[in-house]
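Omission of a single protein chain aside, the complex is shown with its protein chains in their original locations.
Chain lettering (A, B and C) follows the sequence in which the chains are written, and residue indices restart at 1 in each chain.
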Amino acid sequence: MPVPPEQGMKKELKRQQYLDLYYHMRLNRAVEDMMVKLFRQNKIVGGLYSSLGQEAISVGTAYALEKKDWLAPMIRNIGALLVKGVRPRDIFMQHMAKYDSPTKGKDGTSHFGDLDDLHIVSPISMLGDLIPVMTGVAMAGRYLGQKIVTMTWIGDGGSSTGVFHEGLNFAATQKAPFVLILENNLWAYSTPVRKQVPLENLADRAKAYGIDSYIVDGNDAVAVYSVAKEAVDRARAGEGPILIEAKSFRRMGHAQHDPAEYVPKEMRAYWEARDPIALYERFLSSEKLLDAKSKKEVEDKIDSLLAVEREFAENSPMPPPELAETGVYCTGDGCHKIRAKWERPIAEVTPPRSSVKAVWTVPGFGSGKASDGANAPIHFGDTHAPQHRVGNDTKSANGGKPAAKMAAKAAPKKTVKTAGASRKARR
Amino acid sequence: MPVPPEQGMKKELKRQQYLDLYYHMRLNRAVEDMMVKLFRQNKIVGGLYSSLGQEAISVGTAYALEKKDWLAPMIRNIGALLVKGVRPRDIFMQHMAKYDSPTKGKDGTSHFGDLDDLHIVSPISMLGDLIPVMTGVAMAGRYLGQKIVTMTWIGDGGSSTGVFHEGLNFAATQKAPFVLILENNLWAYSTPVRKQVPLENLADRAKAYGIDSYIVDGNDAVAVYSVAKEAVDRARAGEGPILIEAKSFRRMGHAQHDPAEYVPKEMRAYWEARDPIALYERFLSSEKLLDAKSKKEVEDKIDSLLAVEREFAENSPMPPPELAETGVYCTGDGCHKIRAKWERPIAEVTPPRSSVKAVWTVPGFGSGKASDGANAPIHFGDTHAPQHRVGNDTKSANGGKPAAKMAAKAAPKKTVKTAGASRKARR
Amino acid sequence: MPKANGAGPNGSASDGTQVTFLEAIKQAMFEEMERDPAVILMGEDVGVYGGAFKTSEGLLERFGWERVIDTPISESAIIGAACGMSYCGLRPICEMQFIDFIVCAFNQITNFVAKGHYLWNAPAPMVIRGPSGGGVHGGPFHSANPEMYFVHTPGLKVIYPSTPYDAKGLLKAAVRDNNPVLFFEHKFLYRRIKGEVPAGDYTVPIGKAVVRREGKHLTIISYAAMMHTSLEAADALAKEGIEAEVIDLRTLLPLDEETILNSVKKTNKCLVVHEDTRTGGIAGEIAAILFEKAFHDLDGPLVRVASLDTPVPYAPTLEEHFLPNAKKVFSAAKELARY
Partner (left out) sequence: MPKANGAGPNGSASDGTQVTFLEAIKQAMFEEMERDPAVILMGEDVGVYGGAFKTSEGLLERFGWERVIDTPISESAIIGAACGMSYCGLRPICEMQFIDFIVCAFNQITNFVAKGHYLWNAPAPMVIRGPSGGGVHGGPFHSANPEMYFVHTPGLKVIYPSTPYDAKGLLKAAVRDNNPVLFFEHKFLYRRIKGEVPAGDYTVPIGKAVVRREGKHLTIISYAAMMHTSLEAADALAKEGIEAEVIDLRTLLPLDEETILNSVKKTNKCLVVHEDTRTGGIAGEIAAILFEKAFHDLDGPLVRVASLDTPVPYAPTLEEHFLPNAKKVFSAAKELARY
C-alpha cells in the first residue's frame, strides 16, 4: 500500500476552519443540552442519547468531508449531522416525533436521511448495519464517477457485530472509498470494552482486512480532524477503506434513563477533566483564535439560533394518525424518480466497450480458463513457499517441529506506516 | 499472554503416532476415492465434496485431540471424522442417505454428529455457524470442569462470514478452550482468496481478537499435527482460543459437478506435485518408518476394511417415507435425557458459594457501584494516555497535527511469539 | 392498550402474592437457576446492569460470572454458543436486549437450533427470550412482534404470555423443555400489570391455551398485550349484552387447536386479535384451521383485528393508529356478533 500523502498531515488549518470546528462543537453540545431540557419536560418521544464529551469526534470527522460526500450517523453523531448541514430544528423535531420532522414522526432520534441534497443515509438501530450500506454507497459513487467518500461511525460494542466484519471486509476487497470511525468510548451500555473486545486498541480490528488504521485522541478536535482529513483524502485517492479509532469516553449513561452507576467514578472524573470543548477553548485562546468577546459572540449566535429552532419545533404539530397508513411502498415515478447521477461517460460501462475476459489471474500463476501467460508457480502470491521438507524426529536436523510461523511475523510491513511517524519525519 | 509451553513443540512423535497419521491420511483418501466411484454409479445423493490434497489438515489437526474433546467437521473434514472414530460405513451411508446412517437419511454428507460418545457436533451448510457453537461447547466443558478442548474448521471463504467474527470474538473474550483451523485452500468455490479477503495471510484475522495464531504448511502432516497439538495444549491450559491457518489447495472442483476451469493449470500442477500423502511417504521411508511391505499392509488393511464397510452401506435400505414425519421435537425424557456431565463439585457454582459483587473493575480505575480502591486514573488500561496538548498551527511546536498513531504501533508484542522462534531457540 | 390487570391461573385467583409481569420473569429465572446449576443466562448487559429492563437484576450477585454472562454485541454468537452449551447438557437462557435484535441471529435460530433434533437427533434445550411488542413509543426497531417468523419454523416452540402467573410458569416450563423455546415478553406489560403468583414451584404447560373469560356469542382469540385489550373490549361488549368468550393462546407453536375449536363450536363465531401486522399474522393460520376443522360450526366469518401492514411508527399519534385497541376490537366484535 502506498505511503500516505504527506500533505494530509502537513495541512495547516485555516483560521476559519479552527473556528468552524469550535462553532460546531459548541452547537452540538447546545443542541443536546436543549434536548435534555426538552426530555425533562417530557417533550421527547422515546429515549435520548448523549454525545457529551465526544463532540470532537463527530464534528472533527464530519468536517473532513466535502459536500458531495456521504455520511450516515449513529446515535451519538448529532455533531456530524450539524456539520453536514442539518438544521437544529430537524433534530429537535425528530426527537419530538413532530410532523415537520424529516421523517414526519415515523421515526425518531437521528434516524433520518437525505438522499438528494445533504447525502445522509439514515441509520437503523441494529448496530453495524450501516457499514455494508456505506460501502455500497462508496462503490456506487465510484462506479458513477462521482469521486465521493463515504463515512460512518461504530462503537466499541458495535465492532463485535457480524455485519461490521462482513461490511468492512467487503469494503476492503473492493477498495471502496469509505472511512469508518470507531468511537471507542470505553463502554457499550453497561459493558466495559474489555468484556466485549479482547484488544488494547480497537484499531487492530483493521488488521483482519489488510486495511490501514489510525488511533486518535477523540477529545482533541484538531487531531481528529487532521486524521480524518488524511483518511478521507487517501480513501478518495483510491487507497481503499480506512479505520480510525477515536479514543474517548461516554460521559452520560447509555441514554437518559441510565445513571451509569457501573462506571468507576475515578474514570468519569478523569474524563470530565478532559472535556474536548474546554481543551479546545484553551488551545484556541492560547493561539489567539478566541477571546472572551468572540466566545460570547458564538454563544449568542447559538442561543438565538436555537431559540428560533426550538420554537419552530415546538410549534410543529404531531403527525395526523392516518399518516401511519401511508408510504410503505414507493408508488413509482410520481413518488420518486430514481436516477443515477453519472459523472463519467456511460459508454465506459456499457457494452461492448466494457467487455473483459472472464478469467481470473492469480499472482504467480497463469490465469484460469484460457490460461497461458503463467509465471513461475510459487506457493501463494508473494508469501514464502512453505518448507517442503516435513519434520522428522529430534535426532535429525528438522526436529519434527512444524514449519509454522506466527501470523504477525509473516506480513509485518503491510499496515505499518504511522501518522505519528510521518509527523516525526516532518519535524 | 504467556509464552507457549515449550513441550508443545519439543514433543517428538512416537513411531505409532507417525503411523497413525499415515494410516488415517490413506484411509481418508481411500474413503473419498470410493465415494467418487459411488458417485459415478449414481449411488450418492446430492453433491460430493472432496478433500483431495488437504488430508494432512483434517488428519493432523484432529489427531491432536483427546477422546473427550469435541470437534465439528466441515465438508472437507472426512479425515477428522475418521480420526475421531467414525466408521467409514457411516460416512458412506450418510452420502447415500441410507436408513442406517447416523441421520437415518434425514441429512447427508458430513452433516451428522454424536453427542454422547464421539463428541461430534454436526455442521450445517451455512458457513461459519459452527464457530460460536463450538465456543459454546468449550465454555460448557469448562463450566462443567471437563477440561476439554473444542475444534472446528473454516475455509478461506467462510472466514468472511459475520458469524466467524462474532464467534471468534466471543471465544476470545471468554478465553474459551477452542481451536479454529482456517483451511486456506486458495479458493472459495470459483473465487480466489484474494477476491474475498484482502490479506496475504489469513492468520491475520486473529489479530482482530487479540488471540494467537499460527501459519502452517497444510500439506505437511507432521507440521500440522505439531502445531495443532501445541494449540490444543495451550487452549486446554486456559490460554484462550487459537487460530491456525493451514495453507493448502483445493485440488478438485468445489464439488463433483465443478470442473474448476477457473483454476490456473500451473497452480494445480504446482500443488499436485506437493501431494501431502506422497510427501509424507517420502519422509516416512527416509526415516525408515515405512517400507514397501508395511505400506502394502496399510493398503490391504484399508482395502478390506472398506470392502466390508461399503457392502454394509450398500445393503442398508433407504429410509421408509413415514420417517419424514417424525422427530421434529424431542418428546421428553423418553426421547432424550438431558444431563450435564459434571466433573467439578456442583457446589462451586451453586449459591450461596458463588456469590460475587456485581461490580466491574476496570484496570487503572476503581470499580463501579461500590467503587473504592481506585488506582491512578490513567486513560485506557495500560495504553499510553493520549497527548493532552492539542495541536496548533505550523508555526508553533505542535504543528496542528494529530496526536495519532497507527494501530500496529500501539500494541506490538501482544500476539507476537512464534512457533518458528521457539523452534529456533531450541535448536 | 391493555388494562393493568392480570388474571391468575385459568383466570381464577391464586393464594400467592401480587407481582409484576417483570418480577414474575425474574422469579422464574432465579428459581430455575437455583434448582438446576445447568441453567445459565447469557446476553448483553444481563450481568452487572441486570438487563436493559432489569429482568435479571440480582442474578449475577447470586449466581456469579460463570452463570450470568455479559456478552459482546453479537446475537449470532449468543445463540450459537447457547446451542453448543445445550449439547453439553446445559440449559442456557439467552436474552435479546430487545427482541427486535433476534433477526440478527435468524440463521442460527432457524437453521442450527431448530433443525438439529430432526436431522441428527440433537436436542437443544435452550430458551431465547426478550422484550417485545409496541405501545411504549419504542419505534420501528424496538417494538417488534416477530412471532410468526418462528411459528413458521418447525422445530421451535413459541410462547407469548399475558399474565405474571403464566409468564413465570411458562418460562419455567420452557427452561425444562428439551426443545428450543422462544419466549416473548411484551414490554408494555412489564410494569403495568400485576398478578398473583403462588409461593411454590409450578409450571404452566406449553401448548395449552386458556379461556380467560367465558361467553357464548363469539370467541375472541388473542395473546400477550392484546389479551388485555380483548378483555377490556369484552367488558364493554358485556354491557351491550354480548358475551364474548376470550381465549389466551399463550403458546403459539404448537397451537392448542382443541381449546380454540371447543370454544368456536360453542360460540360459532371467531375474532382474532393480534398486535403483529395483519398479512401473514397468526389469524391466517387460525382461519385455515377453522376451515379444516370447524367449517360447519361457523355462523360468521373469522374476523381479524391486527396492526397495520407497516413498520411500527414512532410518533404516539401514529403508533396508536397502527395498533389495535379495545375500541377497534369492540366494534369488530359487535359487528361479528350481529352477523
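The working rule: contacts are C-beta pairs under 8 Å (C-beta built on N, C-alpha and C of every residue); 3 or more make two chains touch, one makes a residue touch a chain.
The structure presented is a predicted model; accordingly, all values stated were derived computationally and were not measured.
Asks: By the document's own contact criterion, which visible chains does the hidden chain reach in the full complex?
Replies: A, B, C
Asks: Per the definition of touch given earlier, which of C:92, C:215 or C:311 contacts the omitted chain?
Replies: The one listed residue touching the chain not shown is C:311.
Asks: Given the contact definition stated above, which residue among A:141, A:218, A:319 or A:366 touches the chain not shown here?
Replies: That would be A:141, which touches the missing chain.
Asks: Of the residues B:19, B:36, B:126 or B:305, I need the one that contacts the missing chain.
Replies: Considering all chains, including the one not shown, the answer is B:126.
Asks: To test your reading of the contact rule: which positions on chain C touch the chain that is missing from view?
Replies: Those residues of chain C that touch the unshown chain are 100, 103-104, 106-107, 110-111, 114-115, 118-119, 140-141, 148-149, 151-152, 154-155, 253, 255, 277, 279-288, 290-292, 295, 300-304, 309-311, 313.
Asks: At which residues does chain A meet the chain that is not included here?
Replies: 102-103, 106-107, 111-113, 115, 121-122, 124-126, 129, 131-141, 143-144, 150, 162-163, 166-167, 169-170, 173-174, 327-333, 335-336, 338-341, 346, 349-352, 354-360, 368-369
Asks: Kindly note down the residues of chain B that lie in touch with the hidden chain.
Replies: 45-46, 97-99, 103, 105-108, 111, 124-127, 157-158, 160-163, 188-191, 195-197, 262, 318-325, 327-328
Heads up, the rule we're going with is that only the chains that are shown with their structure count from here on.
Asks: By mean C-alpha position, what chain is farthest away from chain A?
Replies: Of all the other chains, the one whose centre lies farthest from chain A is C.
Asks: Measuring centre to centre with CA averages, how many angstrom lie between chain B and chain C?
Replies: Averaging C-alpha atoms per chain gives centres 39 Å apart.
Asks: Which parts of chain A, given as residue numbers and ranges, touch two or more other chains?
Replies: Touching at least two other chains: 160-163, 190, 195-197, 262.
Asks: Hey, what residues on chain C touch two or more of the other chains?
Replies: Within chain C, residues 48, 71-72, 74, 76-77 contact more than one other chain.
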